[in-house]
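For this depiction, one protein chain was excluded, whereas all remaining protein chains were kept in their positions.
So, chain A:
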């Protein structure tokens, strides 16, 4: 049997993928809205999602560092393997940097982040409108970099499955029946 990712790693991968898709879509949609109660509500939800994802990603990173991952197929060239490994670490870095930049942006803009309206996160930066605008650009640039990498990641997974016909995609898919 082909080596697979652990069920925990698989669950975290797809849960975070779903969460990022939602938070990204929400972010793109909400920031153009005129000020309204709905806009404020969506911003809060986006920030709560960001904090939740940050914690999930920390846990996932801890799991990744303490659990071996299945090796890549020997048919891949060393250069491609190196590229695949690097791309994954950049993905992890972005997944941590994006919520952090959002948190810092909120602080700089003078809006504290209060997780689920209950747990206040400390403001790491004092209010500074110019810095807030810069961090907004940073948050946006990081997100579109992530989007580019996710497209690449998905394209690579599909190529492995449909062209190379190896188990790189399936070993990250949840298994619904015992075999």
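The working rule: a residue touches a chain if its C-beta (ideal position, glycine included) is under 8 Å from a C-beta of that chain, and two chains touch if they have at least 3 such contacts; residues count from 1.
By definition in this document, contacts and distances are computed from a predicted model.
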{"item": "Hidden subunit of the complex - UniProt protein name among \"MEDS: MEthanogen/methylotroph, DcmR Sensory domain\", \"Twin-arginine translocation pathway signal\", \"Phosphonate ABC transporter substrate-binding protein\" or \"YceI family protein\"", "value": "\"YceI family protein\""}
{"item": "Full-complex contact with the absent chain, from A:76, A:91 or A:114", "value": "A:114"}
{"item": "Residue numbers in chain A that touch the chain omitted from display", "value": "35-38, 40-41, 44, 109-114, 116-118, 120, 127"}
